[in-house]
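Here the complex is missing one protein chain, while the rest keep their positions.
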Amino acid sequence: QTDSRPVLRIAVQQVTNTGSLIPLRERSNVGSRSFPMIYAGLIEIDRQGNLSLKPGLATSWKRIDERTVELKLRKGVKFHNGDEMTAEDVAFTFGPEYMFAATEPRRAGQKAVTIKTDASAAGAQTAGKALALPPEVPAIARRLWPSLEQVKVIDKHTVRFVNAVPDVTMEGRIARSGSEIISRRAFLAAKDWASWSRSPVAAGPFKVKELRPDNLLVLVAHDAYYGGKPPVREVRYQVVPEVSGRVNGLLSGEYDFVADVPPDQIKTIEANPKFEVVGGPALNHRLIAFDKHHPQLADPRIRLALAHAIDRDAIVSTLWAARTSVPAGLQWEYYGPMFHKDWSVPRYDPQLAARLVREAGYKGEPIPYRVLNNYYTNQVQTAQILVEMWRAVGLNIQLQMKENWQQIFDQGAPRGIRDWSNSSPFNDPVSSIVDQHGANGQQQQMGEWSNSEFNTLATLLENATDMSNRSRVFRRMLEIAERQDPAYTVLHRSAQFYGKRKDIDWKWSPTFAMDFSADNLRMPGK
Amino acid sequence: MNTPHNGADALVSIRNLRVAFDDGKAKVPVLHGIDLDIDPGEALGIVGESGCGKSVTWLAVLGLLGARAQVSGTVYLRAEPLHTLRGDQLAPIRGKRIAMIFQDPSCALNPVQRIGRQLTEALTLHRALRGAPARAEALRLLDRVHIPDARQRLDAYPHELSGGMNQRVMIAMALAGEPELLVADEPTTALDTTIQAQILALLAEIRQDSAMALVLISHDLGVIADMCDRVLVMYAGRVVEQARSQRLFQHPQHPYTQGLLGALPDLHRAPERLVPIAGNVPEPAHMPRGCSFGPRCRQFQPGCELHAPVQRQIGVQHHVACHRAGA
Amino acid sequence: MSALLDIRELSRHYPVRNSPWPWGKSVSLRAVDGVSLRLPAGKTLGLVGESGCGKSTTARMVLGLLPASGGQVLFEGQPVPSVRGPRWRALRQRMQMVYQNPLDALDRRLRVQDQVAEPLTIFRQGSMAERNERARAMMASVGLTPHLMTRYPHELSGGQRQRVVLARALILGPSLLVCDEPVSALDMSIQAQVINLLQDIQERRQVAYLFISHDLKVVRQVSHEVAVMYLGRIVEQGAAEDLFRRPAHPYTQALVSAVPSPWRSAGLPRIVLQGDPPRPGALSAGCAFHSRCAQAMPSCRVVRPELQPIAPGRTAACHLLARA
Amino acid sequence: MSSYIVARLLRALVTVFLVLSFAFVILRLSGDPALLIMSPDVPPEAIEAFRRSWGLDASLWQQYLGFFRNLLQGQFGYSMRDRSPAMALVMQHLPATLAITLPAFALKLALGIPAGMFAALHRNSAIDRCVMGLAVAGHTIPGFVLGLVLVLVFAVGLGWLPSGGNAGWQHAILPVLTLSLGGAAVLARFTRSAMLEVMGQAYIRTALAKGLLWRAVVLRHALPNAAIATVTIVGFMVGSLVAGAVVVESVFSWPGVGRLLVTAVANRDLAVVQSLLLLVAATMVTANLIVDALYGWIDPRLRRSSAAKA
Partner (left out) sequence: MKVIPFSAQAQAQAQARTPGSAPSSRPERLRRLLRSYPPLVLLCGLWTLAILGVALLAGELAPYAHSQIDLQARLSPPIFMGGSASHWLGTDELGRDVLSRLLASIRISLLVAFISTILSATLGVFLGFLAAHFRGWVEQLILILVDFQASMPFMIIALAVLAFLGNTLPLFIALMGLYGWERATRITRGLTIAANEQGYAAAVADIGASPMRVYLVHVLPNIASTLIVSVTLTFPEVILLESGLSFLGLGVQPPMTSLGNMVGYGREYLQTAPWLLLIPSAVIVLTSFSVSTLGDWLRDRLDPTLR
């Protein structure tokens, strides 16, 4: 009996940057697009809805204490290889063989310093029958779960996540990407890590049929998926690196979907009534990061002037066709109680900016602005607009095109300004402002910025459990990082656009995931 | 043998052949109306100063002058008009009925093809021979022109042969089509006298065997005298004198012919100072008025510069284009 | 009297490959093989012989343009270097060459006047104007009219080109001029002009000529001495008049007998040689001419004859003559 | 014979060695693969671990020696990106590239050489100007513009051909066309120039005088003599068979070696770049060796000259 469900053809810019399908190694937005179709997590996010947490492989969860969460596992969940998921698999997923190798959780009283992994130790730990993990995997895993002590099997369908320190974000962390459950048996049976990473066995709605890095990813329906039989037989992610290639492929009927559509292409696609573009702001903010060690930027007034000189609305309404928005600083609505509605990015005020510049005694000294070639959508265009806006308030910003991130971070020459974007992988400020700007975050690790009060607050935010206290701490952190001693300034929300056939019923998600499970996709006809 | 100028049953009959080259700035006339006839089996010698148009005449007949040459006049090959034919229409004539040996044999052979291949190509073309028979025939031709070790030479490249041998290969190639007329343009200049003698003997032999007509162009009056029944003297794009060879060398009538013969050194007399013709060859672009030899002529007299002299018969088969000759 | 030019046992070998592949084995071709000649100042030595017998090669070695494989060339008692150093360059002003094929030796993209003046430019003689003046004068003296001076080589007739090459060779006032077939492309009249010119210059400036030609009549006309070459070796040498009147070596005899003339006395038989010279690379022992020689004896096949005096001022290399 | 071959081989080896060494030093010093392969948002300790596990923390010298030691043992290393064997990765991509570069190469020859000949034979005529005008345009229009225009016309507009990807021969048509037009233009211009030099030679006249038709003269006598310049250029084209289709591969999302190279260089994924360069250099060196040998084959005079100079 032949499967009459259609095949879904999607043109994407890339399927995986690192050639692997392992969320613990592939940390890009690119991966977040397809991984949720392969993997299922214990707790899921309501991707197309309000981003709240909802049951996944776990049907329910409850707090045992500040350090412990207990989850009831869904019964009868089948992995891609047909095995039934049990608590053993969950414990294994969060064990040393798959995630942590020899790394130790950060325990109470330990300061947030860079966590070193030892490659040889990681290897030694997993030696024997298990596969040797690439050493970067445990390092990343520890970032996701800095203090996870262990996952305890209570019974076949009950597990407990035990943290070393109090943590209110545990549920969020369980829901984030990287915490998906894999099949223990399949992992242990894999030839080596590299082959595992090309065909992982998990419990998502689709299973991997074929991965040709830089070319093609084919997923086939996992009909035993707990969320229902997917409405398509197969999903083919075709790598089409050129924007025009994707758009033309859609228009000529070769693809049902195209991802990574820049806003200026929306018109081209929608000129054809059979197609439409959907999408909008995603869980990611574009921002500008400052290096406060630059002689001119050392004065916070200059950094603030930079922030006030930007007409964000102009950028959003033109380059982004008004299809994204300017957020309220480095925070997202789905933080819920932690979200500060009344907070905002520095307003567009050229006079104020010019005054700050004058007061700081700035004399037109050049400040470098390092830019990659459209690593972010519209990056070069935005940068040129910014430079003009800054020029208008008397700031001499010099655009420097760079080829790679190392050149962006290079300390050999004076650094000034650079582009960045921050995501929020789970519903708490820890996932962004702490993880990215705190003592262990990239900005401080790269030596661009630090602030002792901010760092103290960051630790507090991580460990405190009282929500109103945490909210206050967060507010103060925003004040420091965005106004008082600016570390960055937020430009706008990043946006994702998808071109698609109008007759396919499908909703996009701000999480970058393209959800083709039965809940979210209805193919026309039949 | 018929007299020149009636052309009635001539093999080749050329009338009023004019050639001008366009050098991008101006049209430079090079031939000013050549008339000549060749009878079947006849050997005609052509002499004249270098650059007077000896080679161009025959290149024009075969349509080999290229796009910048403007050719007018009529040419008949056994009453067939050739001057009306263009480009590839002449191909069946070339090599098959009128063959030509070029002045410089080492440049005239394709440097990147073996001798054998160049020969068989002509055989395939004219005699429809292919493969082994063609090769056998090529071998026979090489033997015929007395190339030693012919079997091996078939596989040689032109640069591997001496000038003399290349010359003979050219002759063999010209003979491949068994032409009615062979035009040999200075076939022996680069050769020493012993090889020259071999080649001349060969040409004579072939003429005897096949009644082929021969046009021999040479600066060496000795060679001409040896080989030819009749001699044609050219000067500055015109025929100035023609006669049977003995008569011409004994009784040259045109002052230019006289000058040529007078300038000849002699092997068997004590060397005296040579007597060249005074003055210089006129440039094609600036021809003197009237008789083009006028400015250099010892017998110049008023009237010579008024119009170009026409050929007149002054004896048996002896024609001269000079206002004074025969007067 | 000491000779201006003294050539001693000069030889030149070329490696030639027998197989078409670049890695084939090569054999040695003796293009010139032990040639000795003397040329006094102001005199002309004619060099005749079969095409490909090594005349041009000898000429180039004499001028130091080609390194010799053996032997020596003395110019005014000093060896001529073949390494292109300062001494070699200095010698260029004393010895020059007229090339066999003038079209080949001229750059088709330069006006002839500039090419005639080029030796002056190279040796930095005089100012630009002076050089042009001298070039003009030199060209006039070889009979080239002024309107020809700004032309390109292909716009000249063969004879004019030959004279351009001659003017270029003469402009530095050399005392030795090697002429390789300087008149072969010219008609009788122009040929006479050029020969006269060469003789005039010789009288005026005491230039010595090494004169190479196939045209024995011309050689006879200009030479004081004549050497006959066959396959890289001198086979006969003597005063021009004497040698052409009574050629001794069978090859010379064939050569002389074959000279065509419009006024040939019917009596003299022409010797038409049979066959071709042997391939230079595959020379056997013995006389190189034996394969074509009507009078060859068994010993000719085995023993190579040496050059020996046969009469006052005459030498020849032939077993027939040695016995006589 | 042996010395000839040894000399050529030595030259080839030195070339390849230089290519690999240069690439090694440049790739190592111009960017940190750890930072490039892992996203910049990955924590520093992960980057650190990555570096250590690939030996990137050793001195350049040690890495260099190690690289060549492995190479001599026939080990090309592993891609730092997805840990697959580098050479196997390259070999995986090679068929796709060859599937367009080889037909394109043939098409270049088939279009370019006749076009150049044709223009030369009609020198300065309107036809010559047209052909050469097209050639210049063909060569000057950027590959991606040409590719895009072809896609717009044939895929989006007419719907005759697919716009990209490689799933069957129809997919190869547009890439092959795009790739060959520019190269054909280059060949046409060189061929025209070489033909013009040859058409004036005396032996062309001889061939005509033999009675050959014009076309036969051109094909049998002029073309082989004009081949030297053309063969030189074709030699370079052979060298670009492997990695010369970068632009076309990305315009048509063709998963070939060219794109692999660009990604690998961008990631400083050394083993992959080196495996690729080894292949490219070997092709290029071989192509040029063949071209050198062809010179002698085309023009026997060059055999003698090389002998005389030896």
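Chains here go by letter, A, B, C and D, matching the order in which they are written, and residues are numbered from 1 within each.
Methods note: a contact is a pair of C-beta atoms (placed from the backbone, for glycine too) under 8 Å apart; a residue touches a chain by one contact, two chains touch by 3 or more.
Just so it is clear, the structure is predicted and the values come from calculations on it, not from any experiment.
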Options C:L4, C:V80 or C:L106, residue touching the unrepresented chain: C:L106
Among C:R12, C:R30 or C:R92, residue touching the chain not depicted: C:R92
Touch residues of subunit A, complete complex, unshown partner: 242-244, 247, 262, 264-265, 267-268, 314-315, 318-319, 373, 380-381, 383-385, 387-388, 399-403, 407
Hidden partner interface residues of subunit C, rising order: 63, 65, 88-89, 92-93, 96-97, 99, 101, 104-110, 118-119, 122-123, 152, 154-155, 168
Subunit D, residues in touch with the chain not shown (by the definition above): 7, 11-12, 14-15, 18-19, 22-23, 26-27, 29-31, 124, 129, 132-133, 136-137, 139-142, 144-145, 148-149, 152, 186, 189-190, 193-194, 196-197, 200, 228-229, 232-233, 235-236, 239, 243, 261-262, 265, 273, 277, 280-281, 283-285, 288, 295, 301-302, 305, 309
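The rule is simple: only the chains that are shown with their structure count from here on.
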Chain of greatest Cα-centre distance to subunit C: A
More contacts between chains, A-D or B-D: A-D
Approximate Å spacing (C-alpha centroids) for the pair subunit A, subunit B: 91
Subunit A and subunit C: spacing of chain centres that average the CA atoms, whole Å: 89
Residues of subunit D engaged with two or more neighbouring chains: 300, 304
Subunit B: positions in contact with at least two other chains: none
Of all residues in subunit B, those that touch subunit D in their complex: 59, 62, 64, 87-88, 91-96, 99-100, 102, 104, 107-113, 121-122, 125-126, 157, 159-160, 170, 173, 177
In the complex with subunit D, residue positions of subunit A that touch it: 11, 17-20, 25, 27-28, 114-117, 119, 122, 134-140, 142-143, 193-194, 197-198, 212-216, 238-242, 244-245, 248-249, 251-254, 403-409, 423, 436, 440, 442, 445
Contacting residues of subunit D [partner subunit A, same complex]: 31-32, 35-50, 52-53, 79, 81-84, 92, 144, 148, 151-152, 155-156, 159, 162-165, 250-253, 255, 259-260, 263, 266, 268
